[in-house]
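Mind looking over this structure? Questions follow.
Note that one protein chain of the assembly has been removed; the remaining protein chains are unaltered in position.
For chain A:
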Amino acid sequence: MFLRQIYNYANLRASFHALQRAASSTGNTGTASATLLYNRDPQPRFTDPETQKLLQSMTQLQLEKIFQKTTVPDNSVDYKLMTMDMLEDEFRKSIERAKNRLQMPPVVQMKKDERRIISNDSALSGFSDTKYVITDITYGLRQTERKVVVRQTDGTLEHAPMEITKRMHQLYFPLTGRSIRTPRMFADEHLQRCLDEQKYLFILNRMVVQFDPFEPEFHTISSRVYQHINETKQFDILRSTRHFGPMTFFFAWHRCIDDLLYDMVRRDYLQNAAELIALLYKLHDMEPNYKNILKQIDEIKPKEDLALKELEKALKRASSDVKEDIQSAIGKTQVDFELDDLCLPFIEDYISKHALKKVQLELATQTIKEINAEKRQLFEGISKAHGVA
């Protein structure tokens, strides 16, 4: 499964490069419908390093979620004996694998199907009852470099439309998990059933395999899923998966982040909430002061080794350090409290200026403020009692 995904990514990236070239020539393709679509090319904004960093931070890396139990053909268990160093190495590798799994599918513009005629040989008109499709099946070519042309019955030689090209590629170089015909679950009525059952991950994972990011279906289906999630407010299903970033980007692009923001505040992910607002400001060039706060967050946040942290967590060491004991009891560190102090005013500023669901958000902020104040008091009290600065 994993390998397949990686392969798929490689494929996506290949097509993505081709799209960059194509995107510059095509104009607006947005259609006015119930499903929100990108009206401009979102790719430059999406691939921007700052955006990527924000999206990755918001996605969060929860190992329990990434490596949650799934059905596999071989569910055997292997045991190994290890020293601390070996274990640390193993954790590092595992974190790398986790990061790989969180690699986001690209958000690019929809590609338009254009008729590109190579030559018009009217002498060949009526040479056959059917048109001929000619595919270049040279070994080792990228799918995007592979030429597929059609000789029409009237003698015209032209590049094959996208649909035929995709079918030919799948026919000669099948991609595991992709079927030649579109699976019926993507038909309207079945998709609606899947959405109603909240099988968002299932839909998105299959969609990523079945469609390329520049295909219209990719856009409509993902948009439908994101909008449905926004209605049911089940953002946590996608958290710590590769689809959380594109979803957040989608909401920020279409200026409907309030529900997601509310969810983040309620779950005490205040840093993520601030990042979400920053993303919104960035995408729409609203308030330039967001850069400051991001810088400050970066400064406060210690550069910690993720693998070591996870390892410590796993070992659940009865640590002799009182400081760590207090932290694990309350669930927050001194740094977390400082970050909260930094993020809360920024969030409140957004709520007062731009938010659509003001009352709800204000209430949530107030509640989380009180809870954190209480936690802080407790934290300081215990620290003082133990004589820890």
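Rule of thumb we're sticking to: a residue touches a chain if its C-beta (ideal position, glycine included) is under 8 Å from a C-beta of that chain, and two chains touch if they have at least 3 such contacts; residues count from 1.
The working rule: contacts and distances are computed from a predicted model.
UniProt records the chain missing from this view under the protein name "Small ribosomal subunit protein uS5m", selected from "DNA-directed RNA polymerase subunit", "Small ribosomal subunit protein uS5m", "Glucosidase 2 subunit beta" or "Transcription elongation factor SPT5". Among A:Leu141, A:Leu171, A:Leu315 or A:Ala385, only A:Leu315 touches the chain that is left out of the view.
Note on the undisplayed chain: of the listed residues A:Ala34, A:Leu81, A:Ala123 or A:Val359, the one touching it is A:Leu81. Although one chain is not shown, part of chain A still touches it, namely residues 2, 63, 66-72, 74-87, 90-91, 94, 97-98, 101, 179, 181, 184, 314-315.
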